[in-house]
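Note sheet for the following structure.
Of the protein chains in this complex, one is absent; all others appear in place.
Per-chain residue numbering starts at 1, and chain names A and B are given in the order in which the chains are listed.
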Amino acid sequence: MIGLNHYLVISVLLFSLGLLGVLLRRNLLIVYMSLELMLNAANLALAAFSKYNQQLDGQILVFFIVTVAAAEVAVGLALMVALFRLRQTVRVDELNAMKL
Amino acid sequence: MLCPTRRELSARLSIGAVVAAFWLSFLLWFAADLKQHGATETAFQWFSVDNLVVAFGLRLDRLSELMLLVVTGVAGAIHIYSYSYMAEDRDVPRYFASLSLFTFAMLGIVLANNFVLMFVFWELVGLSSYLLIGFWFERPAAADAGKKAFLANRIGDTGFLLGIILLWSATGSVHFGTIQQLLHEQPKLLGEMSTIIGLLIFCGAVGKSAQFPLHVWLPDAMEGPTPVSALIHAATMVAAGIFMLCRVFFVFLAEPSMPLMLAGLSGISALDVIAAIGMITALLAALMAVQQNDIKRILAYSTLSQLGLMVLAVGCRGPLPAMFHLTTHAFFKALLFLGAGAVIHAMHHEQDIWRMGGLGRKMPVTAAVFLAATLALCGLPPFSGFYSKDAILACVLKQNMVLFLAAVATSVLTAFYMFRLVFVAFAGKPRTSEAGHAHEAPALMLYPMLFLVVPSVLAGFWSVEPYLEPLFSAHAATAVKPWYEQLLAPFDEPLAAFAGLGAAGFGIFAAATLYLGAREDSLPSRWGAFARVLRNRFYIDEIYRVCITLGLDAVAAILDFFDRWILAGVIVRGLHGTVELTGRILRLFQTGNLHTYGFMFGLGVIITLWLALMR
Partner (left out) sequence: MQDALFLLFALVTLVGAVLVVANPFSRDPVASAMFLVVTFIGLSGLFVLLGAFFLAAIQILVYAGAVMVLFLFVLMLLNLREEQRRKYSLVKGFLGTLLVGLLASFLIGTIFGAPALTVPGPAPMNAGAGPLGKMLFLHYLLPFEVVSILLLVAIIGVVILSKKDIR
């Protein structure tokens, strides 16, 4: 019988994969996709809690997260476009102007 | 002050105010019937902190009455004299404003009924003296003299303030009457600090009255306008010190004792030190005066010497003779300065007596009043100075033979240098063309001088002692003698009287032998090195300069070391180094690389989770 734990494990694994992508990939677009993976892992965990607690609040929170994620992707991609115009690259290891 | 552009009005305002004050004091002297301890009036409580209660209160007794009379009388004469003397100066309003402030401050000292209020006015006198000495501030010498006077006074005032604080902490009051009462009831109240307190309070007088270690400011103060010198040297500033000593004389009557640390000195009371300082000042200043050529400087050193005598009298437990001499001295010394001012005015600001000569014929009135004042200063009867100086001599004689001899020697020197001045400047033939074309002073300058002649000559006929005596001792007041008895009173104590007379006579004789008709000073060739030492005022200024320079250099070196190694080295560089090291370490984490930041962030999350879940 599949229980809450299983969903949570899937969520953790998904989150870990996303984090791995953020930490290791150098293409900023793929870093963004990895971020989406992490957000979705959170969504999955929330939906699972919602189901097993018999309460809708978790799903409401997922709804908000989806909205915020959409806004974040839009703004982030626009920033990326502006950045690319300026530096001709979206590679993370080449974007180190913050270093002194 | 009110109208900086209208010189006439400002001058008249000041003169009117001072003359009115003089008349009021005059009326008060005769009209007020003051009981033993006088009248104390508290206008309002100024401030109070815990048990420090300071009132803005006035005290009117015989002592302040006498001083009121002296201060307003002399100041009034000087105000009127200044009207003419300063007529050509472009800063007349500033001059009169400062002069009036000076007079006001002095009256404040005279009337204050507690230490704090007195100290406030005391400082105000210091300030206005600075303003007046440095009145011609365009001249560097005047500005420097002002600063010197101010700083020398500051040293003394610091001691005075410390003394006040100690006295307050011992008695819990700053009110003269209260402290006097307390000390009268329990003479050991001040405990082991009593001598120290006395000496610290005396410090204030040392500064203001220019006693020995701090006397250096007074001769330099001659850079101010001559009427200012008259005011400072006669009635106000230097008198403040003596007056203060008399006002708080009860402090010195407390049981003398020293803290354990200085137990070896326990035999010495503050009064002994005061007497010694007075004697040193009197003798040194008289010696210095012998070889000065500047007419005002001679008078300045003579003032120092006379102040030394007054302090000596106080130190010999005789505030009465001191006050008596202060009163007579105020009149004749003001007269001498005003006379010198008239001479300087006539000589177009020439002050060297060896460039004068024969002025007696050109300026007969000035010469006459100057001679009268000189005779008073030398102590010849029936001029006032004789009586007051004799009182001091008699008082000192009762205490100590050495001090008495020193005082007599001072008298000899006084007569010598004063008649040297008179013979060189007024007798003989003119030495320069200015002296030949000198003319008598204008009437507005002569009247105040003539006014001052009266008390200079007659003040001795009425001794102030019977009036003041109830303030200083428990005895019933001695009856006021009629003037004809007072005239001969000094001869009740024949040794002192004849010693004083002999000293004056000998001094005048010596001066006449050496200087009557002389073309130049013959002392340098006769005494050589000693005369040079005298002329250079025992090199005290130079010694001070060297000592202060060395001292300051040493302090500066210590401070420099402290600043360079402790502050800049350990503290500043240490802080800076620590911060920089921390920064360098932290900088390693700031790679500018997203992955590193992400890694750090993940690490932080793990540590936080571990802390939150595993503990």
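Definition applied: a contact is a pair of C-beta atoms (placed from the backbone, for glycine too) under 8 Å apart; a residue touches a chain by one contact, two chains touch by 3 or more.
Computed from a predicted model, the values in this text were never measured in an experiment.
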{"item": "Interface with the unshown chain - residue positions in subunit A", "value": "1-10, 12-21, 23-27, 29-30, 32-34, 36-37, 40, 43-44, 47-48, 50-54, 56-57, 59-60, 62-64, 66-75, 77-82, 84-85, 90"}
{"item": "Subunit B residues that touch the omitted chain in the full complex", "value": "595, 599, 602-603, 605-606, 609-610, 613"}
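Definition applied: only the chains that are shown with their structure count from here on.
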{"item": "Inter-centroid spacing, subunit B versus subunit A (mean Cα positions, whole Å)", "value": "88"}
{"item": "Touching residues on subunit A, where the partner in the complex is subunit B", "value": "19, 22-24, 26, 31, 92-93, 95-100"}
{"item": "Residue ranges of subunit B touching subunit A (in the complex, touch as defined)", "value": "587, 590-595, 598-599, 602"}
